[in-house]
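One chain of protein is taken out of this complex; the other chains stay put.
Moving on to chain A:
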Amino acid sequence: MSEIVQVVKVGIADMNVVKAPHVIRTCGLGSCVGVVVYDLVKEVAGMAHVMLPDSSLAKSETMNVAKYADTAIEELIRRVIGAGGRNGHLKAKMAGGAQMFQFRTGTTDMMRIGPRNVEAVREQLQRFRIPIVAEDVGGNSGRTIEFHPKTGMLLIRTVNQGVREM
């Protein structure tokens, strides 16, 4: 009996965990970073759509841990392990962190948010000693990504550049 493959969606500032044969996807990453933490043997993967580098940027009383790199990675790892992933066997892939618009004047720090997100995600993965196996970051195009926990394959779709496998 073959199981119907579901595509689990991850919204903006959101995270989710999936087990094979199902796949996990997030759409329209610009300056945001899509990060996948997975255990290939256990065929389990978690994906977060990170919007901001650091939770200290938050001005709200309610906290969405998926939104910030420093809180998202920790929670993502916890959930992947909760779903059967093993500490020490986790790997990561990531994509996004583009600079969608170039401005000549008035470039505040907020405008450089893409590269800052990438840097923050890297730091957090390092903190938990999770190797980054592949990444497609920077540039100035939006990306839609889909991860297959069965094969460890990350599909990246970019406008005008087709689909790449990583």
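Note that contacts are C-beta pairs under 8 Å (C-beta built on N, C-alpha and C of every residue); 3 or more make two chains touch, one makes a residue touch a chain; residues count from 1.
The rule is simple: contacts and distances are computed from a predicted model.
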Quiz item: Going by UniProt, what is the name of the one chain that was not included in the view, given "ABC transporter permease", "Chemotaxis protein phosphatase CheC", "Flagellar hook-basal body complex protein FliE" or "Ferredoxin"?
Solution: "Chemotaxis protein phosphatase CheC"
Quiz item: Where the complex has a chain not shown, which of A:23, A:113, A:130 or A:154 is the residue touching it?
Solution: A:113
Quiz item: From the list A:52, A:76, A:137 or A:154, which touches the chain that is not on show?
Solution: A:52
Quiz item: Going by the touch rule given at the top, which residues of chain A touch the chain that is not shown?
Solution: 11-14, 27-32, 51-52, 57-62, 64, 67, 98, 100-106, 110, 113, 140-144, 157, 159
